[in-house]
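We show some of the complex, not the whole, and keep each chain where it was.
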Amino acid sequence: MPLTPDAKGVFPIAPTPFLDDGSIDTASIDRLTDFYLECGSTGITVLGQLGEAPKLEHAESVDVAARMIQRAGKLPVVVGVSAPGFAAMRALTREVMDRGAAGVMIAPPNTLRTDDQIVGYYRQAVEAIGDDVPFVIQDYPLTFSVQMTPGVIRRIVTELPSCAMLKHEDWPGLEKISTLRGFEKDGSMRHISILCGNNGLFLDYEVERGADGANTGYCFPDMLCDVVRLNAAGEREAAHDLFDAHLPLLRYEQQPGAGLAVRKYVMMRRGLLTSAAQRKPAAVMSATARAEVDHLLRRLARHDPRAALE
Amino acid sequence: MPLTPDAKGVFPIAPTPFLDDGSIDTASIDRLTDFYLECGSTGITVLGQLGEAPKLEHAESVDVAARMIQRAGKLPVVVGVSAPGFAAMRALTREVMDRGAAGVMIAPPNTLRTDDQIVGYYRQAVEAIGDDVPFVIQDYPLTFSVQMTPGVIRRIVTELPSCAMLKHEDWPGLEKISTLRGFEKDGSMRHISILCGNNGLFLDYEVERGADGANTGYCFPDMLCDVVRLNAAGEREAAHDLFDAHLPLLRYEQQPGAGLAVRKYVMMRRGLLTSAAQRKPAAVMSATARAEVDHLLRRLARHDPRAALE
Amino acid sequence: MPLTPDAKGVFPIAPTPFLDDGSIDTASIDRLTDFYLECGSTGITVLGQLGEAPKLEHAESVDVAARMIQRAGKLPVVVGVSAPGFAAMRALTREVMDRGAAGVMIAPPNTLRTDDQIVGYYRQAVEAIGDDVPFVIQDYPLTFSVQMTPGVIRRIVTELPSCAMLKHEDWPGLEKISTLRGFEKDGSMRHISILCGNNGLFLDYEVERGADGANTGYCFPDMLCDVVRLNAAGEREAAHDLFDAHLPLLRYEQQPGAGLAVRKYVMMRRGLLTSAAQRKPAAVMSATARAEVDHLLRRLARHDPRAALE
C-alpha cells in the first residue's frame, strides 16, 4: 500500500528505542507501534531526523524499519533515507521498500542554496531510488539551512510525479501552506499531502490553513491525533483548548538538540519506552531539566488526564 | 546613571513607531515610553534587532534614542549600536552616550566562528567605543549564527570590565544560564546581569534558573513585568499560569521575520502605537494572519483582561 | 558621465590609503588616481569590499570618494554603497552621485538564500537609491555566501534597467560568463558590462570567455590593463605569458583576509602608497610573509621589470 498524495491525519515520527546498554529495544518498538495504532495514527515515519538514524549500522536501520512495518500491519510506514550520497540512499530505499515500506522521506543536504540546486537534487534522488517509490520532501530550514520557496516546491511536485507528500516544517510557515493550497486552487500545482512537523508548534493554525495533519514526534502523539480530529469535526475551540494546554510542554520539547531527551523521558514515563537512553553522542538531561519536565506534566495533568503519570 | 551588572527586572525592546507615511511617530514614542514606565519596567532598550534600526538614517537614530532617553527620566535606556564597522559603532555610541544613554548593546557580526574571533571582536568593539561605556552582549545564535559557549562569555566578561549585561537569547538556553550562574558561584566569573530575549519563549523557567528578568519586545511587556515580579515574590504557579495564558500568542509573535508585524499590530490595537506601519522592506501581515491574532487575543482575554481589546 | 552597460577595460578597486597614525592619506589618493589614469584604466571603483569602507566614518567615506572623483576627471568612478540597511545605502548614494560618481556597487547581504530573495533585494535597493542611478551587481559568493545563478542575474538585469554592470567574482566562474553571454546571443537578456574580480585569478580565460575586463585590486593594475589590451589585440600567448608571470604573486595576494596587507605592502614598495597601514581591525603581515612577498617580487622581476623594486 504505497503512500499517496491523499494521505491525511497523523504520521508520528517514531524515536528509535534503545536499552540502557545501547542495544535496540525491540519490545519498545512493538509497544510504540501498537500505541500509534490505538491512538488513531494514520501512518508512521521511522528513521527521521530525530530517530537517531546516523547512530545505527546499516543492517540495524533495515531491521528497525522492517520490524515496525510488519507490526504496523495496514498502516503505511515511511522511512527516512536521507544520506550524504545517492549510493547509500538507493541501497536503504531498496531494502525497506522490499520489506513493505510505503515510501521514503528525503531531506536536502545543507549545502544547497539556489532554487535550481534544490530542484536538481530531488531530480537526482529520484533517479537514484527509482520513480516508482513515493517520496516525501522534508522542508526544515531551521535544521537543514535550505530554504525552499513555494515556487521551488511546485517545481519539484510538478516535475516528479512520485512526490506524494510535503513534511512541512518551515518557520514561519503558515503563509506557505496558504500559498501552496492556492497553487492547487489556481490549477498550477497538483494536490499533495501536507503534514506538519517542527514538533507541532503551529499545528493549531496549520490545520486551519489547509494542512492535512501532523508528521512529528511530540511525546503525546495522541494529542496530535485529537487536535487534527477535533479540527476536522469543526470543533475549533476545543481543538485550541487541548493544544494550548500542551503548548508549554510542546515548546519545551521543541528545543533543538535538547528535545529528544525530553521526548524519550516523557515516553518512558508514559510506559511507551523501557528506557530514555540515546546512543552516543547524546545530549544529557540535567536533574533540573527533568524536574522542569515533571513540573510541566503536573501542570498539564490539570487539563489532560493522560499527563497524570504518578 | 550608567547601566550596571546589578540590573534586574524588565527592559522592553522598544519598536520604532512610524506613521503610515513612513515618518517617525514621536507621539507614539512618548506614549510607549510612558507605558513602559507605568507597567513596571526597570529600563528600556531602543534600536535593537527588531527596532528597524537599519531603516533609519543616522540622524533619525540619534533622535529616536534621545527622545526616549529624555522621556524615560531616571529609567536607564540602552541603545543598540551594532554595525558592520567600528567607525559607525563608535559614532553612534558617542552621540547617544552624550544624550544620556545608560549603555549600548552590541551583537556579533554573523561571520564570526571561533572562540578567539568572538572574544577578539568584543575587545575591538570596546577599543572603538571606549572602556567607559557599559555594554550588553547580545547572544542570539538563531539570528546571528554566532555560537558563544559559556566559556567564551566568561572570557569576555573577565577581560572587559565594561561588560554589564548579557542579553541571553540562545536556544536552547536554560542550561547556559545555570552554567553561567555556576561560574559566579565557583568564583571563576564576576556577576553580570542576565536578561532574557527570544520574545520570552522560556522566560517562565529562565527566571527560575537565575536570570534577572527579560529584555525582549513581546507586545504585552506588562505580562513580562508581572511574571518576573510573581517569580521574585515566590508565587511560582501564578507566574506560570499567567505565562501559559500568553504562550499561544507569544509563540505566534516569535516567528522570525513575521513577528514584528504581529507585535506592532497588537500594540496598535492596544492603543500604544498610532499605526502598525513598518518602513520598507517589511513583512506584510495577511488578512488571515490578522484574524489569527485576533482569535489569539480573544482566547487570551479569557485569562488576562488586558487582552480584551474590542 | 554615468556608467553604461558598454563599459570595458579595467576599473581597479582602489584601496583607501592611510598614514601610520590612521588618518586618511590624501596625497596617496591623488598619486594612486594618477597612476590608474596613466596605466590605462578605463574607470575606478572606490570603497569596495577591500577599501576598508566599514572603518570610515560617513563623512570620511564621502570625502574619499569625492577626492578620487575629482582627481579622476573624465574617468568614471563607481562607489561601493553596500550597507546593512537601505537608509544608509540611500544616504551615501545621494551624496556621492551629487559629487559626480558614475554609479554605485551593491553587494547582497549574506543572509539571502532563495532566488526570489536575491531579486527582491536588488529591487528594494533600486527603490531606495532611485532608478536613475546606474548600479553594479557584485557577485562574490566566496565572501558573501550568496549564490546567484545566471538565471537570477538575468532576472535582475531584465527587471532593473539601471543595472549597468556585473562585477563577476564567482568561483568557479568561467561557465557563468559563457552562459550570460549566451543569454545575450539568444536574445533573452540585454547586454551588460561584465568586469571580473576575485583578484583576477582567472582573468586570462575570463576575457576569452567574453568578459569585458577586470574590476579588482591586484597590486599591479598595470598588468591587468596589459592583459586585457593584449587579449583584445589578439595576442593571446603574450597575454598568458604576462599573466602567468604574475600568477604566483597574484595568488598570494588573493588569500582572504591576509591579502589586503600584501596589496598595500607592494603598493607601498611601488611608491604608490606612503604607508601600508590599515585601520584596525587589520590582519598583520608577519616578517616571514613580507620575506615571501619580496621573494615573489624578485622572481617576478625576471619577467616583468616593473617588479624590480630594489
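When the chains are written out, they are named A, B and C in that same order, and each has its own residue count from 1.
Everything below uses one rule, namely that a contact is a pair of C-beta atoms (placed from the backbone, for glycine too) under 8 Å apart; a residue touches a chain by one contact, two chains touch by 3 or more.
None of the values given here were measured: they were computed from a predicted structure.
Asks: Taking the 3 visible copies as a start, how many copies are in the full assembly?
Replies: 4
In the analysis below, only the chains that are shown with their structure count from here on.
Asks: In terms of residue numbering, is the interface formed by subunit A and subunit C classified as same (over half shared) or different (under half shared)?
Replies: Shared-number fraction above one half, so same.
Asks: Based on mean C-alpha positions, I'd like to know which chain lies farthest from subunit C.
Replies: That would be chain A.
Asks: Could you grab the centroid distance between subunit B and subunit C? Build each centroid from C-alpha atoms only and quote it in angstrom.
Replies: 39
Asks: Find the geometric centre of each of subunit A and subunit B from their Cα atoms only, then give the gap between the two centres in Å, rounded to an integer.
Replies: 33
Asks: Where on subunit C does subunit B make contact in their complex?
Replies: Contact set of subunit C toward subunit B: 53-58, 60, 83-88, 91, 110-111, 120, 124, 127, 280-281.
Asks: Sort out for me which residues of subunit A touch subunit C in the complex.
Replies: 113-117, 147-149, 151-152
Asks: Which part of subunit B faces subunit A closely enough to touch in the complex?
Replies: 171-172, 174-175, 178, 201-202, 204-205, 208-209, 237, 240, 243-244, 247-248, 251-252, 255-258, 286, 288-289, 292, 299
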